[in-house]
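Below you'll find the structure I mean.
A single protein chain has been removed from this complex, and every other one stays in its place.
Order of writing sets the labels: A, B and C. Residues in every chain begin at 1.
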């Protein structure tokens, strides 16, 4: 393994490309036509342009394999999202004679289909969420099939009980998932979830799960190599979500104890071993207040929030992925957790308007720095946030000796983070960090809805802010189109000290 | 303790001020007239200007105490350098009713005078470097006193043996220190060391130490609180020096084992306890190839290279300083080292010209980022490097699971570090990282002289570099004086993607 | 004089030049570089603010929070009807749930859109009657584009 093509974009592509450089490997970035010159292309040894714009470019298996061939790559790292959990892509990579940096296609398939995964886990003795897989024969007549499924769903729902979650078997990340509170809502939920799942995954099968309220989303990082060793790296607490996507993650989980960690860790290892897993993966659980936990799903790829595990374990998970894919033994020692880490996801979205995605120029983009602060970004000042891609721009991670210090460090970092020109969730996150439920560690999956029952409102514009805005508007502006009428020196050539 | 005045500047002031913010404390920065607007003044709750320019402003005890009074500070953190090891300053702070964030004036005094420290350590059973304290009576007639001292030095030198080090008792950081290889060199070394020591410390007393060649400089971080607990946080290997100042530090020491760490750690704790030490301190040793170690000196303050210990222990040393000074118990648990950390000091100096300090504008200053990279800086793009202050601009720290990965990460970080407009040691450090002695961990205090016997030479200017320079010179320049004749958009308002 | 559009109406702010600084009410502001300002006032220590103008908005960061203020001046674009009848982001129309003449209540779903691989519902902002539907299934819409007109009932 000498040259890794990273079949992704944004911050995770940057993360993986840097890991390749540090591992002494050459690397290849790919980019859609609308992403030429983006940050990840600069971190690779070489970069290859793909036809087309938007996510579809990164989903074009043939084009990606051709890019690997033409650039001399001999391995493919899929990152997360896009093709990372597509068994057919993994198979195509292997068939092309390239190293696939991930688990076997078979393991991806068995975990990617959530219904199959539930059955596999039950057989492996891993507790799953009470629920029911809906298995019906398809006739090809969509409306007729829908009615058959609806009948099965309605009768299963009686056993599962309301409220429940109707989920697409091929789904994930909140897609194809609907919360249903009563029998009346089942049909619309089924139609809409099936449609979303068909569009996103080409597979409309669904299953039901009991809705566990006030449960925590706790996940366990696992690593397995080809030499028969499977370990877990402790848990991450990822309960705080908006629109079924995580926004705030921490490790360790505030209510974890050694006994529970040993049990949930063993369950995660059992889950991985049940599918002969090799590589880095994450087993997600719902943890209830009484300490019982249920398998939710396994993500057969690197996870967005892997940095918090890296912080407290000292393991470089991406470096281990490369090592494992090369057939080497993992270099992980005994598990020893050090301090507390928190990650927040920086989204281009408007938290005061239902967290809807926003777009615009990153006219000013100055991430926080300082001890214990890690910033994984896919963008930099001057970039444009496009509506085509996932709105996650970056991840801000802090590591500190304990949870209160980590919270304090994150507050300081968020205060210092300046993003102008595009609406982001930074001010919302800063507010969230002061909420009693977060400070006290009483996190669960509906926390944001409960803390902000009528949505979040941006802080009022005070006197100082108005004064700044007025002055900034009064000096000759630098327009966004780039023509400058400003005689002030640019910051990077001003050499004199300035008076405060 | 509610508001801490940081009696320092540059990167350590920034480090301490951020720690205050994260600890929920208000903070006060001080600045000389030529440092108004510098980075550290922006990180404090408020900043107070001092009269005068240059280091003398930061050495004015009365002005600093007045700044504390006028700004409502109730504690003083001295950082390192400047007044940090001046017992009289510590006494004045305490006498003004303020909390001194450091050890007692008595402990500073007993360790600050290197001759007294040697005697104290001998009595505490800590091995010291073979040598001799020169104690003579002063008459006030400088030339006559010098001759008396010279006589004593000459007779002591016979016992110590050549080559030896002649050191000022009040010295440190290479100041007032001369290497002497034969009796003939003693007089000039004595004159020059005394003069430097008198100028810097107002104290010309000297002592002799045997010059231990090929020894490693290994130091142990200690922490002690008022509740009787003294712990060590493992060692740092700081052998690689130029002009007797450290440039490359790592933790753990590549040749350390558990047994040696326990013994050298115990010696460090004994050293601290011998002077009833409270706070953070560093006990420096010379470690010989046979595993024997000798006390060199104790630094009674935070150390430049403390971040590498923070990285591998998970302890926030500055946060502990604040806690200890407030009379609380330290929160440090059992020692557990995680991974490997390396720090390089970024100096404004010319490595191809004897490491002489350089000055200029930081016209472009883009530090590296990415997982496992910490950058503690006192400057940012646009600042001017002045000849008045210490040439250390910043510290680049990496943390990785093991030493080879840490070296690889540091190489990547140094490659990515762009500083234009002022000559720094970045390219030198990058070269150093490839040297076999560094890669193999065979570090000792004369490594740089041995690896670069006739000095370091900057890499040749290749075709690509000439092409870039020619193109950069061919486009309308932005002049350093700040008037812009460039129609290109400024980077932070360019919103379109660019072609690679 | 600078005018901003706010939810409470137009606000006028009058910065007065004073040497290298500007005085605005109780605040003194000094420009540090293209985007950074020193802000003094309210009896607090000086602090750093960042501000930049993008089109007809001023974006700024002060005291750890970001604000966006819309300028009122010749050539300024409309602040946009921020009600629920406009597309909250660019995307495609998946379903149109109402027709002209329908009576709707505040919160009634009007249109289902797809953007960033997620479905989003656009709801009626008030009780009223649908008087126009400007989109059809499969059509693409821009951010801020009006999808449906709902007229408040006068009863």
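In the analysis below, a contact is a pair of C-beta atoms (placed from the backbone, for glycine too) under 8 Å apart; a residue touches a chain by one contact, two chains touch by 3 or more.
This one's a predicted model, so the numbers in the text were calculated from it and none came from an experiment.
Among the chains on display, the ones the left-out chain touches in the entire complex are A, B.
Among the residues B:95, B:158, B:276 or B:418, only B:418 touches the chain that is left out of the figure. The residue touching the chain not shown here, chosen from B:138, B:158, B:266 or B:356, is B:356. Listed residues B:175, B:380 or B:403: the one in touch with the omitted chain is B:175. Listed for chain B, the residues touching the missing chain in the whole complex are 55, 174-175, 192, 195-196, 199-200, 243, 350, 353-354, 356-361, 363-364, 366, 387, 389-391, 414-416, 418-421, 423-424, 426-427, 430, 458-459, 461-475, 477-480, 486, 488-491, 494, 498-500. Mapped onto chain A, the footprint of the missing chain covers residues 37, 42, 44-47, 382, 490, 492-493.
The rule is simple: only the chains that are shown with their structure count from here on.
Note on interfaces B-C and A-C: more C-beta pairs are in contact across A-C. Averaged Cα coordinates give chain A a centre that lies 40 Å from the centre of chain B. With centres taken as mean Cα positions, chain C sits 50 Å from chain B.
With centres defined as mean CA coordinates, chain C is found 29 Å away from chain A. Residue positions 361, 363-364, 421, 478-480, 486, 488-491, 494, 498-500 of chain A are each in touch with at least two other chains.
Each of residues 32-35, 46, 52 in chain C touches at least two other chains.
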